[in-house]
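Shown here: the complex without one of its protein chains, the others still in place.
On to chain A.
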Amino acid sequence: MSLVFKRFASRASSGAKYLAPKPTNGPTHTALSDAQKAYLDRVIRVDQAGELGADLIYMGQFAALGHHKELRPVIRHMWDQEIHHHATFDALQTNLRCRPSLLTPAWKVGAFGLGLVGGMMGKEFAMACTEAIETVIGGHYNTQLRVLSNNFGDLKDLETGETTSSAEIRHLEEQIKIFRDQESGHLNTALKHDAQKARPHWLIFEGVKLITKTAVYAAERI
């Protein structure tokens, strides 16, 4: 429980280690278009809100299920990875100057509540929640990767004159790729720990998927 408290009380640092190293001689590429900027702004906002949510969901599950000997290290491992994702997107949001989601307080309460209540309903219920969430997030990250690799390569390199995507965009892509793989790892973990044995599985699975999709839709916009 003291872990939970420490996590809540921690404040964001400058986070330079989570960013692509700043270019030494100023910008390397021509200006992003307004549409490209708007898209990046939205990507960082929704992913930050999502990873904040994931961080707090696992925190809630840890608070509820932390006394299980065999579950404790499993949840702790997933939680640690989410803490890293969350810190990365916090650093991207503050340094690239995107606004965070206006509904952040609601995400905090909702995510912690979902994790805690889900955990109290039992191990299977919690794992079914994880399964549903990570399913939605995997697809969500894939969509972003597709757009990032298709629509950001048309900018001129100022030195060579070739059109390439900049190190900033490539860094963001790499991070999202890593995170997507880790999230699908969580999906496997959930399946391994009896997610499908929750009853009624279809209801929990579809319900939590719907909640996640709604939250993604809202966090992209507000």
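In this section, a residue touches a chain if its C-beta (ideal position, glycine included) is under 8 Å from a C-beta of that chain, and two chains touch if they have at least 3 such contacts; residues count from 1.
One rule holds in what follows: contacts and distances are computed from a predicted model.
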Item to complete: Given the options "Vacuolar protein sorting-associated protein 35", "DNA-directed RNA polymerase subunit", "Centromere protein P" or "Ubiquinone biosynthesis protein", say which is the protein name UniProt records for the missing chain.
Response: "Ubiquinone biosynthesis protein"
Worksheet item: For the chain left off this view, which of A:T28, A:N151, A:Q182 or A:Q196 is in contact with it?
Response: A:T28
Worksheet entry | Among A:Q81, A:S166 or A:T189, residue touching the chain not depicted | A:S166
Response to the item:
The one residue from A:K17, A:K37, A:R146 or A:R199 touching the chain left out of view is A:K37
Item to complete: Just the residue numbers, please: which parts of chain A touch the chain that's not shown?
Response: 1, 4-5, 8-9, 12-15, 20, 22-23, 27-32, 34, 37-38, 40-41, 44, 48, 52, 63, 90, 93-94, 96-100, 102, 104-105, 108, 155, 158, 166-169
